[in-house]
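Take a look at the structure below.
With one protein chain held back, the other chains of the complex are shown just where they sit.
Moving on, here comes chain A:
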Amino acid sequence: MELSELWFLLVAVLFIGFFFLEGFDFGVGMATRFLGRNDFDRRMMINTIGPFWDANEVWLLTGGGAIFAAFPHWYATMFSGYYIPFVFVLLALIGRGVAFEFRGKVHSLKWTRTWDWVILFGSILPPFLFGVLFTSLLRGMPIDETMTLRAGFSDFINLYTVTGGVTVTLLCFLHGLVFLTIRTVGDLRERARHLAERLIFIVLGMLILFVGMSYLETDLFTYRPLVTLPMVGLIVVSYVVSILALRKQKDGLSFVMSGLGIMLTVATIFSALFPRVMVSSLGSTFDLTVYNAASGAYSLKVMTIVAMTLLPFVLGYQIWSYYVFRKRVDGKDMVY
């Protein structure tokens, strides 16, 4: 395997990790509005992700940094080409980050409500826009011979990309609800499970719709069908097992399966892209690939050594922090 291929895999792993971890953060953020009945509920929910959300978001920053270091052309084309969507992603992440910290600082209805809205939009917009981004990447964007992307509104926002965006958002919402079933107690936990049980059908429906549209809009199933098809099958199986587990109140298993569903979805998108990183709608010669977008061999070698040295530590202490805060949030010991 060439190093640039390895780095494609690493970037994929970072985004898979990001959607698995920050996925439930986003979902919990959405649940504050759609599941929470009062301030106490909302505080419980925010506290379930309190010690983790910041580190989870770093998976995205590291993903961005890894793209910059390993694939400068990918970084340059994507971030400049998707300028306005990224402005919204950034605004959402900025608002959401401070909202968690500031929400509980002043005890007034107006104050709390304002930050609750910020948390809601800050939790919906990023997964939606990332869904739009990845689906449009797959479908192809007008990238010219200088690797410059000049797209119009309908390239970003069309029926297919919106379907992709909504699907990813719902995957995160579901993931967050199932996360709440393993992190809370009592009535809130029951309600989270109940809502998840109903939502999962919509999620499955959206997934099937999305897969169908992908068949029409992209080369997802002709480009590498022997990998893609089984993976899509596995995604459906994951969610079916997740729902069965929920019904038997095996919340832990349900969470693992919903996480697997999200991870496989991201993995499918990346494997369907490979070796392309951005598909050009102007002709396949203008595609950005892991070969023409990558850094030089020396740089990739250095980064490989650094990443392989640091990642075990990062994973180690992140897992440890989840272990330290393994106890469910019961409303008695809340920081936020």
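List of remarks:
We take it that a residue touches a chain if its C-beta (ideal position, glycine included) is under 8 Å from a C-beta of that chain, and two chains touch if they have at least 3 such contacts; residues count from 1.
Heads up, the rule we're going with is that contacts and distances are computed from a predicted model.
UniProt lists the omitted chain of the complex under the protein name "Cytochrome ubiquinol oxidase subunit I" (options: "2-oxoglutarate ferredoxin oxidoreductase subunit beta", "Cytochrome ubiquinol oxidase subunit I", "NitT/TauT family transport system permease protein" or "Glutathione import ATP-binding protein GsiA"). Of the listed residues A:90, A:209, A:244 or A:282, the one in contact with the hidden chain in the full complex is A:90.
Along chain A, the points of touch with the absent chain fall at residues 50-52, 54-55, 57-58, 61-62, 64-66, 68-70, 72-73, 75-81, 83-84, 86-87, 90-91, 93-95, 97-98, 100-102, 105-106, 146-150, 185-187, 295-296, 298-299, 302-303, 306-307, 310-311, 314, 317-318, 321, 324-325, 327-328, 330-335.
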